[in-house]
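Note that this complex is displayed minus one protein chain, with the remaining chains in position.
So, chain A:
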Amino acid sequence: MPGEKNELEELYFKARLSLLNLKDRIQETLRDLKVQVEAEEAEIIVRVDRGDLLEVLQRLKEESRISFDLLLDMVGLDLGKELEMMYYLCASEPWQILVIKVPLPAEGGTVPSIASLFKGADWYEREIHEMLGIQFSGRKEIERLFTSEQQEGFPLRKDFRG
């Protein structure tokens, strides 16, 4: 049905706001928090301290005009000097990706769990916990997901040698 197709494409087209507009909006939403908002190509990057993480996610989720209510992906990174947590969020209408980056000390450290906001975060946190040794606070007891109890060390760290 060609008519239906055009309608849908128009919807997506309309939904795409200009990135700069969006950046300003997000900056306004998070104005009293210590965050750094950047716009790069098609993505918006928000750098947050771990103390503010939950507050930032909560506000972005409940923002009335553009709600980042979908957790796309969670990535734990070993950058050598430090670790980093990345949260890929997605807003469905208008359609936009947003990345939250949280720096962590090299030896591990604790970030607040976001499983209370996004149910899908549960397994991601378990995976990152066993692979990178990052602790998550404020969630039910964390169990291993892939590896057995005999596994020593954190496989996805750069200094790990199997």
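Here is the rule we use: contacts are C-beta pairs under 8 Å (C-beta built on N, C-alpha and C of every residue); 3 or more make two chains touch, one makes a residue touch a chain; residues count from 1.
FYI, contacts and distances are computed from a predicted model.
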Chain not present in the shown complex, as UniProt names it (candidates "Sigma-70 family RNA polymerase sigma factor", "SoxAX cytochrome complex subunit A", "Dihydroxyacetone kinase, C-terminal domain" or "NADH-quinone oxidoreductase subunit D"): "NADH-quinone oxidoreductase subunit D"
Of A:21, A:92 or A:110, the one touching the omitted chain in the full complex: A:92
Where the missing chain touches chain A, by residue: 1-2, 4-5, 8-9, 12, 43, 69-73, 75, 77-78, 86, 88, 92, 95, 97, 99, 118-120, 122-123, 144-148, 155-156, 160, 162
